[in-house]
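A single protein chain has been omitted; all remaining protein chains appear in their positions.
Chain IDs A, B and C follow the sequence of writing; residue 1 opens each chain.
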Amino acid sequence: MTKRLLNRKTIIGAVSLLLFVLLFYLYIPNNTGAYTITVWNSALIYFMANIGTAIMLGSCGMVSFASPAFMGLGAYTSVYICMNYGVNPFITMLIGMLVSMLFAVLIGMALMRLNGTFFTFSTVALCQIAYTVYNGWKPVTGGPNGIPRVPQFTAFGWVAKTYFDNYYVLLTIAIIAFVLANRLGKTNFGRAMNSVRDNELVAKTTGINVFRTKVTAFAIAAGFAGIAGACLAHSTHYVVSTYFTYSNATMYIIQVMIGGVYNIVGVFAGTILITMLPEWLRPLQEYIKLVYGVGVILLMIFMPMGIWGLGSDFIKRIKKRYHIKDNVTPIGVLAEDQEVGK
Amino acid sequence: MKKLITLLLAVLIVFGMTACGNGGGGNEGGGAEAETIRIGVVSTFSGNNSGHGEYCKEGAELWKEEVNANGGINGKLVELVYEDNGDTNESYQSAFVKMLSEDNVVAVYSNGFSDQVTMVIPDADTYQIPFLAGNSSQACLNQGSDYYWMIRLSDAIVSPTMANACVDLLNMSKVAILQVNDSYGDGMADFVEEALKARGAEVALRLSFDGDVVQFNSYLAQVEAAGVDGIVGIAHQEQCGPLMMQIDAAEIDVPLMGCSQFATALAIDTAGESADGWYSLADWTNEADTETAQAFVKAYTEKWGRVPDMQSVVCYDAMHILQAAIESIDGEITPAAINEAIYKTNNIVGAMSTYKCDSSNPAYEHCLGQSIFTTQTVNGSGVVIGVAQR
Amino acid sequence: MNRPILELIDVNKAFGGVVVAEHVNLKLYPGEIHGLIGPNGAGKTTLLNLISGIYEMDSGRIELNGEDISNMPAYLRARKGIGRTFQMPRFLDKADIEENIRIADDLANPVSFLKSYFGKNDRAYVPRLNELTRIAGFSFNLEDDISSLTFGQRKMLEIIRAILANHKVLLVDEPAAGLNGAEIENEISLLKHAAKNMNMGILLIEHSMDMIMNICSNITVINFGSVIGNGTPDEIAANQDVIEAYLGRSKDA
Partner (left out) sequence: MYLQLLIVGIAMGMIYALLSLGIVLLVRAVGVLNFAEGQLFMLGAYVTFCLTYQVGMPLWLMIPIAVVILFLFGVLFMFSIYWPLRKSTWSATIIISCLGASSVISELVKVIWGNNPLVYAPLIKGTVKIGGVNLEYQYLIIIAVCILMIFLIQMLFDKMYVGRIMQAAAQNKYAAGLLGVSATLTVAATYGISAALVGIGGWLVAPLFLVRTGLSDFLLKGFAGMVIGGYGSVKGAVIGSILVGIIESYAVLLTTTYQNAIVFLVLIVFLVIKPDGLIKGKISEKA
């Protein structure tokens, strides 16, 4: 019985993977213009950063505004090493990620003593500090002028010249990030994070080091943000302090919440939606932000679990309507009953 | 179940997205292209700086009406295409790339911030479409792009003029520079400091503040303590008013010189009496006494019911430069041909200045502006006391 | 009898001026169900919190299997083998039942992060969970939400969770409160199973004297934070101090 189940799951998985590859690698780039691709590119970059925010929020239950700070750290580290030592961007990107994570561990050790609102506010402060430093430290960050002509992605003689080339690179990195993060929730560390989110007392009495779990989650989030920042710099060929402002942080948080914090696919949907929304709402002209604000409030009120929550409710209803039963594992029923119940 | 939702969402998103993309693209092009000249304007029409976009659009629309009333350029009517660049740098780039790749325009004007312009200059190169910009950062010229054109005077050119005015006109010898710490302010302050030093004036203090700061008292306490005999201010339009008011309230009685933002109607209006006595090196003032300038102000005020801003006039003049360039083309009007024609720009009289492409100094070749006003604010209006040629 | 699994030696704790534990000594043996009783506000739950490390002691010593754990943080004590349940059952309420069970399994069978990341999602704990749930006399689906269980079932699931975590010591806080008769019967057999078959030492707070007298082999009585009686159920029933503490309280009330 289990085998058959696995088969059905595998088939759905394989088909969706195939469709996914077809859609994202072939359909989109061949059916959109350069402009839409730039929008996709920024959505993919935001998505990478948002994975981190979603891990913090959905798994660990902490609202963090810090992702622009770590994006900046990743971006400037990568660009600095890349431009001064001529190292391949793909390698410097990883260095940027590691530097972000290192800083996150150090900062996290201080900030994770704070609970709830105070942690949130301290990340806002962190974001402000980071922006000020990026804007002021001219020798490294280029100050307010930023660093133009950042090297493009290159590998084995291939250079990402156009936005389409960047799209493939970013998509691949985003997929890797997605796969890495998606599995995280099913590990023991993922469960540790969830118990920290839901009930710290339960966490403590089941042997979970709450402090270390939080710091680690913060570092992981910073890692994703660092990669995203480096991608932003290399794909737009430019890095400047105004990429990493507090208002960007609020945008990221909105994207995550609109998508649905529980699931990374939801986060992806939210990111795409919020990034595309201004494009769709363009006919509204100066009322864009008004409609956007009202929309955000309504979404929070009527679907607090975001798009993902809406989607799973919808599927639940369909299953109920057509009497499709979920595969469940009954516990506590006698073995004989189990046979009969089937 | 999770996979099912995933699949559903992915499909929905993708089709929604591409449908939108195609829909947007489908409206453009086609038959209209042959008869009209399409010029793009990328500006901020939503969010915190939407004022810039409004002024810019009003200037452009005024020009379009004038041109089309006279039968267009070379018999072809002009059509303006607008893109809203939103709040972030990324959305600026998207809007700009959309303009270049999908809107079928032959040239683009944009009044984005300096860092945004810096970001998209490579895109203009890639698509080989002339890009006229309303910013004044030397860093943009330094990129050495073929397609980027600066309408105003570059900071590097203005700064010596400002230093001269400070030293000769206002007798400053020990100066405090108050600058906004963004791409515009920082670049400008560097050049001004250099130019002042070259003229033998001492820069005793250089204080920088963020773009959202409106409380300068702690800075002014330092300025006062330093005992300077002159202040140079470089700030955003919205900051100029409070800065002038606070300097007035602090009774710091030294000659004052500001960047072009200090002569804008908005800054003077908000500062009221406190604006009196400020000198400014301004690209534009509504009191400019040239014939074309007065005609522009009159036409603008009649059409829109308010006085123009610098954003309007820069855009208006950029359109005039394009008009002259397109008129000089014999054959087909292509972006490349227009760009070639801009290289031949010679003494075009705009509302703000005359424009000329001067290839004698390669560093400033793409900077078209020729003159800048020295103004003094008297009784709530900027009086032109001189015009400095470059 | 063999060595005590858990030993409290002269434990003291005060909140501000209020003394909640004073010179408390207690021994808990493996396989024993040890009752902890006392009037309301006597400091029973506080004592559990001190043992599990949620509060820090002011002075004294707690030994687990002869090892001093007095200065260990709560999570390390849990890893060493101290488990507990709460008056109001506590779960990860945004997660499903499986996840709630698996955090206990993670503690019982710790694997490295990498192994858990790349390894297969095995459910080795299911047979044992099945067995325990059958003893507890209810059933559920692993994929259900916690909210689909009744209050009594949740209390029992909490005990099951602690058993699955292979704790050596289990601190149970008022397991019978809010449960009906049948449920209490099932719960008692669950606790007895844990003590007998798993050789756990169980420290039980309960107000229902019936249950205490029925299942406990030893009872400790505390009042105002100090131990006023200790012994077998029969000894306690005859202890004059204890009777006074309870009767005195009923007079006030």
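Quick notes on this structure:
The rule is simple: a residue touches a chain if its C-beta (ideal position, glycine included) is under 8 Å from a C-beta of that chain, and two chains touch if they have at least 3 such contacts.
These figures come from a predicted structure and were not determined experimentally.
Of the chains displayed, those contacted by the omitted chain across the entire assembly are A, B. Contact with the chain not shown here comes from a single listed residue; of A:18, A:91 or A:129, that residue is A:129.
Summary of contacts with the chain left out: across A:28, A:254 or A:331, the touching residue is A:254. Residue B:50 is the one among B:50, B:68 or B:328 that touches the chain missing from this view. In the full complex, the hidden chain is touched by subunit B at residues 48, 50-51, 54, 181, 207-210, 212, 214-215, 217-219, 221-222, 224-225, 238, 241-242, 245, 249-251, 266, 269-270, 272.
Where subunit A meets the missing chain, the touching residues are 57, 61, 63, 110-111, 113-118, 120-122, 124-126, 128-129, 131-133, 135-136, 246, 250, 253-254, 257-258, 261, 286-287, 289-290, 292-297, 300-301, 304.
Note that in this section only the chains that are shown with their structure count from here on.
Note on connectivity: the fewest chain-to-chain touch steps from subunit B to subunit C number 2.
Remark: the per-chain Cα centre closest to the mean position of all protein Cα atoms belongs to A. Subunit B and subunit C have centres, each the mean of its CA atoms, that are 72 Å apart.
Chain centres here are Cα averages; for subunit A and subunit C they lie 40 Å apart. Work out the mean CA point of subunit A and of subunit B, and you get 36 Å between them.
Counting partners per residue, subunit A has 326 as the residues that reach two or more other chains.
Residue positions of subunit B in touch with at least two other chains are not found. Contact residues on subunit A toward subunit B in their complex (touch as defined above): 9, 12-13, 15-16, 19-20, 23-24, 27-28, 31-36, 38-40, 42, 45, 132, 135-136, 143-146, 148-149, 162-163, 232, 236-238, 240, 242-243, 247-248, 251, 263, 265-266, 268-269, 272-273, 276, 278-280, 282, 285-289, 307-308, 311-312, 315, 319, 326.
Residues 52-54, 73-76, 78-79, 82-84, 86, 90-95, 97-99, 102-104, 106-107, 110-111, 113, 116-117, 121, 123, 126, 129-130, 133-134, 136-144, 161, 165 of subunit C are the ones touching subunit A in the complex. For subunit B in complex with subunit A, the touching residues are 1-11, 13-14, 16-18, 20-22, 24-25, 45-47, 50, 84, 86-91, 93-95, 97-102, 113-115, 118-119, 121-122, 126, 137, 139, 143, 181-187, 208, 210.
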